[in-house]
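With one protein chain withheld, the remaining protein chains of the complex are depicted in position.
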Amino acid sequence: MSARYDTIVVGGGHNGLVAAAYLARAKRKVLVLERRPVLGGAAVTEEVFPGFKFSVFSYVVSLLRPEIIRELDLPRHGLQILPLESTVTPLDNGDYLASWADPDETRRELCRHSPHDADAAVLFGRLMHHMAMAVKPILGMVPPDPASLAPSDLRGLLRLGNHFRSLGAERFHALHKLMTMSSADYLDEWFEFDALKATKSASGIIGTFLGPRSPGSAYVLLHHYVGEIDGAFRAWGFQKGGTGAISDSIAGAARGFGAEIRTGAGVERVRVHNGRATGVVLTGGEEIEAPLVVSGLDPRRTFTQLLDPSQLPHELVDGVRRYKFRGSSGKVNLALDGLPDFTCLPGRGPHLRGAISISPSLEYLERAYDDAKYGEFSRHPYMDIVIPSMIDPGMAPPGKHVMSIFVQYAPYHLNGGWSDEKRDAFGDAVIRTLSRYAPNIESLILHRQVLTPADIERITGLSEGNIFQGELALQQLFFLRPVPEWANYRTPIRGYWQCGAGTHPGGGIMGGSGRLAALEILKDGRP
Amino acid sequence: MLKTSPFHSRTAPLVRAQTWRRWAGYQMASAYDPHPDREYAAIRNAAALIDVSPLYKYLVTGPDAARLLDRMVTRDVAKLKVGQVYYTPWCDAAGKVIDDGTISRLDEQRYRLTSADSSLRWLRMNAVGMRVDIEDVSERIGALSLQGPLARAVLQRVSPADFVALKYFRLVHTTVRDLPVTISRTGYTGDLGYEIWVEAERAVELWDALIAGGTPFGIVPAGVWALDVARIEAGLVMLDVDYFSAHHALIEEQKSSPFEINLAWTVSADKGPFNGRRALAAERKRGPAWAFVGIEVRWESLEKLFAEHRLPPQLPSIAWRTSAPVYHAGAQVGYASSGCWSPLLKKPLALAHLRAPHFEPGMDVQIEVTVEHRRKRADALVRKLPFFDPERKKA
Partner (left out) sequence: MSQPFDVVVIGAGTNGLVAAAALGQAGLRVLVLERENAVGGLGRSVEFAPGFRAAPFSIDPGWLPPAVARSLGLATLERRSLDAPVSVAMGKGAFLTLWGDPARAAQTIHGISGADAARWPDFTARLARLAGFLEVLYGMPAPDVDLPPGEWLPMLGLLRRLRGLGRADSIELLRILPMSVWELLDDTFESDSVKAAVAPTGVMNHRQGPRSGATGFVLLHYLVGANAGVMRGRPPWRDGPDTFLRAVEAAARRSRVSIRTGAEVVRIEVRDDAVHGVVLASGEEIAARRVLSTADPRRTLLGWVDPVWLDPEFLHAVRMIRFRGCTAFVVYGIDGLPELPGLASPEALSGVVSLSPSLDSLERAADAAKYGNVPERPHVELTVPTLLAPGLAPEGKHVLVARVQYAPYRLRDGAVWDDGLRERLAAAVTRAIAEVIPCFSTRVLHQVAWSPRDLEERFALTEGAPTHGEMALDQILFMRPVPGWGRHAMPIDGLYLGGAGTHPGPGILGGSGWLAARRLLGDRGRR
């Protein structure tokens, strides 16, 4: 063996790190190369303004696979999830809708708006439990290729078929509805209170370029519940020290197993010789050899940037071309002099420890989507707001606060393109909308960081700023993610693998892609 | 914040040991005294006053009110007379129980349904295509349960109604000290008893009137712990303890049919269409796979198990609600879902689900007990429910 490494992982995002950790755990000599000075990709914590730390992009966590936490012993490396207990939706009539940590309190609150919905919520929760149970095995399996006759694919298909049959007709039909309906239609079957439907459906549109009334948006709803059934931690949580600390804990585990991690080392391209990967070339020209290269980057970069597309089959390149990124969300990070005062719940209350959802009605969300559909950012966007310093005081200087605002829709393909002026106008629209519900917000702002999808792409490298490395739409899931035939983490280049969220099971800080890719690599044996 | 009952301002100061519990989203007293014995004793010997306001209550009115309830529950609501009350479960299409409660016919076209769990959505789903109005009056109406051999005497003191004429599972609209109330001869103790329904804003007046009128008869406010012992002696099932709602069960095995929870008597064989009719008719024909029975633990056996550790039998002061396996001839044939030491019968009792054919009264079984951190099996006897059924209940 001439090379010092037998595996190079391109990209130190959480999936790359997870893959590296699993490979190192199996005694592979792994080198992780990260372009940026910080690890984590979209899961980073940065002190953007002196004293104010932000989970710059991804900001909450619920989906990190429990088996990863367990197998990599992440708590030992600093994983500590603090509860994010409630969601409050301010309404346009000055009232609010809240969901609290306690089911009885939530029920009472729901009853205030619709006793019917309070009943329905219990049954809906039960159904989601079943649905999460139904998809869980799918999230943990390597997608079989339905058009293949290879024994492993046939076995996978059979397993899948048996799984669906074992669900029974009722649950299978419910799953079918969830996979194919719009979140608005799906929730219409359960609930009558509009703001409740809006707030629930909001979780179905995150990271996709779909409105709540577009079929396909219901599936993402389920993501909310998948974290719950595993009982690893609460549905939504906030990592102590910001999401970057999650990446650090995975990196810590990887290093503990002997992996080497280099930051400030951007990969220019993957070296291919005779249809086989032989190493990488860094932007500075440095060449590093390894018989195995694993890309944690998104499919567009993995296939058409790190490689010369002419080395790849035409169908694959065409599939990657058609693969939809369409970043649709932005982020506004605020350093605050104090706490916002919401008209609907004045003063400092428990609601500030949870999420604030700006989703007063389904029509509000749908109109926000309409703006984006025609190439504008939403004048009145959907926002998911958290104040991490309320849960983790270390994020801001004493008495000061940091606020994280996830904003949708902000289309990557903005009419006329993104510019500094457009970014400011976008930031202004966010603050203006928020001021309707928390009038003092403007006076509290010490610093403001506005991130458009173009910024997200520029900083993190995520194509078109899509936070999931590609939309979670039905035609881009499972054996179609990222493209048919190549959904099993392999590529046509021998020794070159994919492990990013652009592969099954996809986005959210889930780590599933990195883990499954690593396990497939190990199953394949040494190159 | 949890909800508080309309009687909270009166009951709260009485909870001496801060023994609170949740009941349907309400903060309710487990017991008022640090020890519940006196409260239980009042149920069987004098009169106990129990706040049962957390029950869900619905007013169902309109020309199709009876049709709605009849299509929903297993008993024949068409036969329910004005002033009569039914206890009944209701099922899903597969004949599995969703909940149980009472239906009171208040008037020609006016019914009140009580339930352990919230039922608004289910009522509405059943009311599709019917001319009926469903109103959730859970928070508008307070309810007190007055139970015990002297309950009638107490009411006669404070109300002009004819309580001798008021038969078991009948109701009367009357007054208590000029306060308009509805009084039904119902309860959850298996004893002589009444439930008094009052507008929530005047609830406190009712409490005061009953305490004042009841004091000469030894009236005692009682909490859920005392009630729990009484209902086990009476062999009455409890939702979420002895069975799970078909709507909330996570797996099929957690569901029960009325036949499987000792409610066969509530399933009408000749009424018109209702939810679960086909499935229940088939089950009746087939015979149920499970039965809900009483289990009486043999004292000698229990004594022996404890004696091995040089201890007398340790008896719980409150009812238990953890599942305990039941065996026959070495194999598990079921499980007990709740149980207690009966201060009245002086026996350890349990309510159990047993698989056919092990549920015949008189059958010998064994129940798991924990003795000094060790799991043991005590000999027990299958008993027909209820364990305790005094004549005064219906007389």
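Order of writing sets the chain letters: A and B. Residues in each chain are counted from 1.
The definition used in the following text is that a residue touches a chain if its C-beta (ideal position, glycine included) is under 8 Å from a C-beta of that chain, and two chains touch if they have at least 3 such contacts.
Owing to the predicted nature of the structure, the values given are computational and were not obtained by experimental measurement.
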Selected from B:P13, B:P273, B:G330 or B:G362 as touching the chain missing from the view: B:P273
Absent-chain contact - pick from A:A425, A:I445 or A:L474: A:L474
Absent-chain contact - pick from A:V10, A:A195, A:L210 or A:V430: A:L210
Full-complex contact with the absent chain, from A:D95, A:E192, A:D370 or A:D524: A:D370
Residues of chain A in contact with the chain not shown: 146-147, 164-165, 167-170, 172-174, 176-177, 180-182, 185, 188-189, 210, 213-217, 315, 322, 324, 363, 366, 370, 373-374, 473-475, 480, 484-485
Positions on chain B where the hidden chain makes contact: 67, 70-71, 92-93, 122, 125-126, 128-130, 272-275, 277-278
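Operating definition for what follows: only the chains that are shown with their structure count from here on.
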Gap in Å, rounded to a whole number, between the CA centres of chain B and chain A: 48
Chain A residues within the chain B interface of the complex: 104-105, 107-108, 115-116, 118-120, 122-123, 126, 129-130
Touch list for chain B against partner chain A, complex: 1-3, 22, 25, 118-122, 124, 136, 247-248, 250
